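Every protein chain except one is present and positioned as in the full complex.
Here the chain labels run A, B and C in written order, and each chain numbers its own residues starting at 1.
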Amino acid sequence: MPKKKKGQTLVCVYPDWCKGCGLCVAFCPGKVLQLNALGKAEVVQPEECINCGFCELHCPDFAIAVRPKVSENGMHIRASCEPGETGGAGKTSGSDVTPQKAVVEG
Amino acid sequence: MKELQQIERFEIRLSGTGGQGLITLGRVLGHSLALGHGYNVTQTQSYGPEARGGSSRADVVVSSSEISFPKTENLDLLVALSQPACNAYYRFLKRGGVLLVDSDLVQHAPTNQFVGLPFTQLAKDKIGNELTLNTIVLGTVTHLLAFAEPRIVRKSLEETLPPKILGLNLKAFNLGLREAKRQLGEAPQIWQTAAEKSAEEELEGFED
Amino acid sequence: MSDVTKLIHEYLRHNKKFPHVFCAGCGHGIVLGSLVRSVHALQLPKDNVVIVAGIGCSGRMAVYVDFNTVHTAHGRALTFATGIKMANPELHVICVMGDGDALSIGGNHLIHAARRNIGVTALILNNQIYGMTGGQCSPATPQGDLSMTSPYGSLEQPFDTVELAKAAGANFVARSTSFHANQLDTLMQQAIMHPGFSVLEALTPCPTQYGRKNKFRNVVDMYTWLKKNTVKVEKLKEGDTRIPTGVFQMLDRPGLEERYSELRRSLRPEE
């Protein structure tokens, strides 16, 4: 179970994958997140995160990761979200970027 | 094994009412002629609702050479085990063909030239089981077909019938064979007579 | 909690285009996440998992995950799944369908899969509408609700997936929602591991088609509605009109594929 202790975590949002549905913003108990001018979720009060995990579990777009500041071996202390850790934009190499193939069916 | 008799396309129809076991009869006869004797055989039958109750029929075509058309057009032998079947199919019998009927069930044969045995009665009285009717007919048909070997047909019965009912059916087969020999005479004679009579008819002329 | 997203990304097909095709706030994404977490929690090898999907929004889920995936024809997913499971009982076959897929065009396949008790997990994403074709009435649209083909309110009574699956004899029947992600995870794992035919209905809001037409102001409203209007079946009291969630049926009949192997063994001549 998540520890209800503030300030242990980093909340990372991948704006490329965020569709701005606002679920994370609405249900975050600590009001950590907000929608920015572009309509994407943004971390505004990182220190309020109690690591409940709601945003991560409920982001329909896999665009949020909640990570401990101290990594498992206790050594590495993170200050920000690193690309590559979380897949998504980080894992997709530049050459793979193809125009979105929208296929509609019914 | 005896040399196979050479036969031209020979067409047989086994007809009657549903429940007389004619489809099985056709299958066993076909099986025997094809696998036992080694002839080319095609066997067809009526299907569906028609085959459940009402009329029923199975056709067998036998030949030494390859059979192209699998169905019957001109019957050499018509077996009719009911009056309606006899009425319906008699017109497909070719000149010189033989009509074999159940003499009790077909009381008004469309011609005076036919052979008959009281098959149903024989099954009831001599075998004690009406269901053996078709095997008795098989015996008689085997007797009528000059190219059919009773020994081989008997063997085919052994191959195709479940052991439980085999004994009874072998008895029925022998009965059919014996009664045919006793009451109908020798096979070549029967075909000879049929051919002569049809020739006579032709002389008398049916053209109008 | 922290590695959840990392884990999900491990199971995604990265040569596929993300973000995925689902609309903002669509619950399908949440169910997809739950599916991946469950497969991971159960430690099923990717190679042994087959996702068979139908047509519609839910059907698009298959392409994103790095399992064996089959995107079939509308309503027919369960028939393919049946063939796959019977042909190779080692596989974990998970059939992803929408409410249109499972209850309308594929309704017959659903009840027969249940009757047959084939060892397939049917994951039914019920958003109460035909989303991909533009918001038409489905057999799960509540009576009186609006859609493109029920502009005056639907006259028909909707199917209750759970009751239908129970009556048809499914071995395992459960319901959850995309709001209750933890519960969804638990039930998903149970559904996948339960022998025989399992049905898991996931209520997933469709803000774009259903929400807009039925006076939900935004995505959040729909999730709040789910939160308020569902209740664990154990806590359901007489007269409560909320939608029960949880496990509704758990039978212990062997799956068809097991019975079939037994038959095959019994027909084998002793060596």
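Simple rule for what comes next: a residue touches a chain if its C-beta (ideal position, glycine included) is under 8 Å from a C-beta of that chain, and two chains touch if they have at least 3 such contacts.
Just so it is clear, contacts and distances are computed from a predicted model.
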Choices "cytochrome-c oxidase", "phosphoenolpyruvate--glycerone phosphotransferase", "2-oxoacid:acceptor oxidoreductase subunit alpha" or "Dihydroxyacetone kinase subunit DhaK" - which one is the UniProt name of the chain not shown: "2-oxoacid:acceptor oxidoreductase subunit alpha"
Among C:Ala81, C:Leu125, C:Val220 or C:Val247, the residue in touch with the chain that has been omitted: C:Ala81
Candidates B:Thr44, B:Asn129 or B:Ser198 - the one touching the absent chain: B:Thr44
Interface residues of chain C (partner: the chain not displayed): 13, 15-16, 46-48, 50, 52, 55, 62-63, 66-73, 76, 78-84, 86-88, 90-91, 108-109, 112, 260, 263-264, 267
In chain B, positions touching the absent partner: 27, 30-31, 34-35, 40-45, 47-50, 68-71, 73
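Note that only the chains that are shown with their structure count from here on.
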Chain A-chain C separation of Cα centroids, rounded to whole Å: 26
Intercentroid distance (Cα basis), chain B paired with chain A, Å: 86
Chain C: positions in contact with at least two other chains: none
Of all residues in chain A, those that touch chain C in their complex: 2, 9, 16-23, 26-27, 51, 53, 56-68, 85-88, 91-92, 96, 98, 100-102, 104-106
Chain C to chain A touching residues, read off their complex: 1-6, 8-10, 12, 14-15, 17-30, 33, 55-56, 59, 130, 132-134, 178-179, 181-182, 207, 218-220, 223-224
